[in-house]
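One protein chain omitted, others in place.
Naming follows writing order (A, B and C), and every chain is counted from residue 1.
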Amino acid sequence: MPAPRQPIEIREFPRPDLAPGAALLRTRRSEVCGTDVHLWHGRLSGVPYPIIPGHVSAGVLDSIHGPIAGLDGAELREGDRAVFFDVHRTCGQCRACTVHRTPTRCPSRRVYGITDSAAEGLYGGWAQHIYLEPGVGIARLPDAVSVEDYIGGGCGLLTAVHIRERAAIAPGDSVLVQGVGAVGLCAIALCRIAGASSIFAIGDPAPRLELARRMGADHALSLAGTTVSERLQMVRDLTNGEGVDVVIEAAGSARAVEEGVTLVRDGGRYVIAGHYTDVGPSSINAHHHINRKHLEIRGCWGSESRHFLEAIQILEEHGSVPWRDIGARTYPLSALNEALADAEAMRITKALVDPWAG
Amino acid sequence: MPAPRQPIEIREFPRPDLAPGAALLRTRRSEVCGTDVHLWHGRLSGVPYPIIPGHVSAGVLDSIHGPIAGLDGAELREGDRAVFFDVHRTCGQCRACTVHRTPTRCPSRRVYGITDSAAEGLYGGWAQHIYLEPGVGIARLPDAVSVEDYIGGGCGLLTAVHIRERAAIAPGDSVLVQGVGAVGLCAIALCRIAGASSIFAIGDPAPRLELARRMGADHALSLAGTTVSERLQMVRDLTNGEGVDVVIEAAGSARAVEEGVTLVRDGGRYVIAGHYTDVGPSSINAHHHINRKHLEIRGCWGSESRHFLEAIQILEEHGSVPWRDIGARTYPLSALNEALADAEAMRITKALVDPWAG
Amino acid sequence: MPAPRQPIEIREFPRPDLAPGAALLRTRRSEVCGTDVHLWHGRLSGVPYPIIPGHVSAGVLDSIHGPIAGLDGAELREGDRAVFFDVHRTCGQCRACTVHRTPTRCPSRRVYGITDSAAEGLYGGWAQHIYLEPGVGIARLPDAVSVEDYIGGGCGLLTAVHIRERAAIAPGDSVLVQGVGAVGLCAIALCRIAGASSIFAIGDPAPRLELARRMGADHALSLAGTTVSERLQMVRDLTNGEGVDVVIEAAGSARAVEEGVTLVRDGGRYVIAGHYTDVGPSSINAHHHINRKHLEIRGCWGSESRHFLEAIQILEEHGSVPWRDIGARTYPLSALNEALADAEAMRITKALVDPWAG
Partner (left out) sequence: MPAPRQPIEIREFPRPDLAPGAALLRTRRSEVCGTDVHLWHGRLSGVPYPIIPGHVSAGVLDSIHGPIAGLDGAELREGDRAVFFDVHRTCGQCRACTVHRTPTRCPSRRVYGITDSAAEGLYGGWAQHIYLEPGVGIARLPDAVSVEDYIGGGCGLLTAVHIRERAAIAPGDSVLVQGVGAVGLCAIALCRIAGASSIFAIGDPAPRLELARRMGADHALSLAGTTVSERLQMVRDLTNGEGVDVVIEAAGSARAVEEGVTLVRDGGRYVIAGHYTDVGPSSINAHHHINRKHLEIRGCWGSESRHFLEAIQILEEHGSVPWRDIGARTYPLSALNEALADAEAMRITKALVDPWAG
């Protein structure tokens, strides 16, 4: 991705020398997620174009300048099917890391496929190989987890694991998820796994709503096909007139935030996790929607390595969830412009990338 | 108070018969707080005018249809100096009370001086006697606590005790309090007692800022005398460039909410507790101020009886705090219109009411 | 139950007059649980024998001195299938109820079938009718929940709902449950519903271990058939060498506590919920098992009405769990001595009581 709004170009890079503790991953699958569309539109600040996008990826360890241990402590070997935590260089020393325990706000934090320039090397998944620099958290992919399931969940699943934790979902909670993109769909599945009672989803288009139901939603409402007041009425009718215990915002719309505070019950929780870019302000009435409502609103940014490990565990233990159906179509490198266009037009939920495909 | 925007009238009521478990309190002091000004303006919905205002009051138990026990379990006696929790009839059975554990959102909840009509009897403190119906939580006022200190804190202190709990203030936290009315001033004192590090206050006029300093604020900034960007700069300069750990909103202004989300650090906490009436919407950018900030916003409504008991304990143990200076002037019943006018014009922070004064 | 260690007698009581707000329940099923065996042995202090045992029961509302509303706020009608929260008279005013928010430690708390003397009336489920005094929390039994499932879960399920909350089970947690009586079996099911990863169970005899597997346990270990060190080794082998995240004690044995602190990982949680009677002291090394382990041990006593409501919701939503199999056999009143003997000898997990059976 040479620059915002420019077509994707295929470039050749030299095979990197591996520093001690580094490894080279032969990419099997990467993804085109919503953030990549934002990157392409230039909506994220401070991105050092040109970049190699693709933050979450899976592959096979091609070579290792070892020994290196995986996050489980066991030594990694060439030939292992492996995945890695795309967030690296979190410092562990600054006030965000230590005092505030919010490592996703560490100023040193870097993310594969987003914050690392192509000039620095193979730091992105839309490439046949990825350079895993020393210190990157690597995990073996369990035998029970296919590459397609892993990337189907992808970055959306990592984000959703953090959301589920932040939302403190407990058995019996009623939940409403705004947005049925990859994050919203994974959040639905995780709330179901955590024992949530009724799960509502709001979004479009119809195939995503259908997938939302298969991920675990009890009620999937079309955003275009219902009005704000109809949705409020439906939710109240099914929740003792109260609204849901928890709303999860994964829509990235300023209007969604304004609606979310009305759908949650008094004393409930509202996790806002879909605003990775600035889409303008929301109008909130502090009396009706926060103070009198005794509401908790919790922003949720990024993921920590424990969320990465939990995502792998979830995939291994809950293979009946149709994770792979989130990423219904796989594109070769030569079709990435088409993939971005399909994602932007919402023709697909998520595009998978196979850099070795024809 | 016969109706909104009407002058206060002095009326005679018959001495009530006491039901078993009820008591009659001879009022020593009540208060005119910000809510009373709102009541007078008709800004609260569902108020059954005419009412006898005055929700927090102190006095002497005149007669008891007993035996009745105080909240500490010991029997109350006629002649005891006593105070009572103004919130009554919380049901303890509904979903708000039991499932959600948010009793301040119980639909049966009633409040002396606000939700009870004068037609029902002496349910307010702007009267020489107050009818304490069966089930009202009564506590003896400790010897060390004067009536003036108790009412100086008054309802603002009860609200602030809940705020302090909701804000989870711990030693070393930096805190900023928006608003220096009774709630804000009490919140400052409680944060100081809880070991907060730097405490900032924003408000006006100058005498309140001076009192804010005496309550424990390290930095008291004039709202009129500084700009939004100056305040942001000052706060950042004194907090490692981060903003404060906790902002407490006790200003009741839509603009305060918009400023508050910028003054709190990433991963911090923002308690919104000043919007007891609707003053219109605030414009919040979910990307910058909630999601990316990984912020927690917590509304805080009303108080529970444990906050009432904690307030009495705080008054007893922290007598060096100038609680009484919040209520600098005492008015007889005949001067209540003047008291309301003085409170509205911010000539005083809080008016005390002595219903037996000339 | 006339007195400890005496045979159960069948007595006739007059049909009670209903106070306003009271109701009479025609009993369909009650239960003989572990506590009833303890009552029969005289191991609980302060029990006002003679009593009518049976604290959790289900039936049909026979007559109502109404109107009375159920816990969901809707009016109850004669003929409704109904259940009730066996804990009553929690005061809502004392320090345990308000300041400490531990209503299960309220001194006024009473429990049907345990703390109420037969001299006071029909306060127990081993009877054809039960007197539901004013203030008792009543709920309609959902159509989808059979009486056998409700009593199969019974008091063990209510206890387990509180345990699950206190243990803060989250998806991915590994859990070990000590004891496979009604409480342990229900705890296993609830941990599975909450998304727990590996679930271990320890207990006996074999049929209960088999039921433990059907309730959701991945590994069910015989207490008699394995040694302490074998169990420790098995658990470590399956948990990265660490021990489980959470141990739940539902065994009521002093030795179980000593073993539990070794099976939980460093920084884990240990909920002790099986010691409703005094079975003597446990020997705990504070250095190895608490301090250096950075462990949290949480006692868990009784249930609150929100646990009662959550239990009903769980039964309605998770009908595929074999709740009814916990209470495999139903006894008439005339066979209660046999039921107690069977329960004591662990020939059954729980006896159901049908007071109208021949």
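Rule of thumb we're sticking to: a residue touches a chain if its C-beta (ideal position, glycine included) is under 8 Å from a C-beta of that chain, and two chains touch if they have at least 3 such contacts.
Predicted model, so just to flag it, every value in this text is computed and none were measured.
Kindly state which of the options C:Cys33, C:Val83 or C:Val257 is in contact with the chain not pictured.
Checking the options C:Cys33, C:Val83 or C:Val257, the one contacting the hidden chain is C:Val257.
Given the contact definition stated above, which residue among C:Val60, C:Cys91 or C:Ile284 touches the chain not shown here?
C:Ile284
Tell me which of C:Arg95, C:Arg208, C:Arg231 or C:Lys350 is the one touching the absent chain.
C:Arg95
On subunit B, what residues meet the omitted chain?
Those residues of subunit B that touch the unshown chain are 72-73, 164-165, 170-172, 190, 193-195, 197, 240, 310, 313-314, 317.
Hey, which subunit C residues sit against the chain that's not shown?
Residues 95-96, 100-102, 104-105, 240, 242, 249, 254, 257, 265-267, 272-288, 290-301 of subunit C touch the chain absent from view.
Residue by residue, what part of subunit A touches the chain that was omitted?
Contact residues on subunit A toward the absent chain are 71-73, 92-95, 98-99, 101, 137, 304-306, 309-310.
Here is the rule we go by: only the chains that are shown with their structure count from here on.
Report the inter-chain centroid distance for subunit B and subunit C in whole angstrom, where each centroid is the mean of the CA atoms.
42
For subunit C, write out the residues touching at least two other chains, lowest number first.
Residue numbers touching two or more other chains: 72-73, 310.
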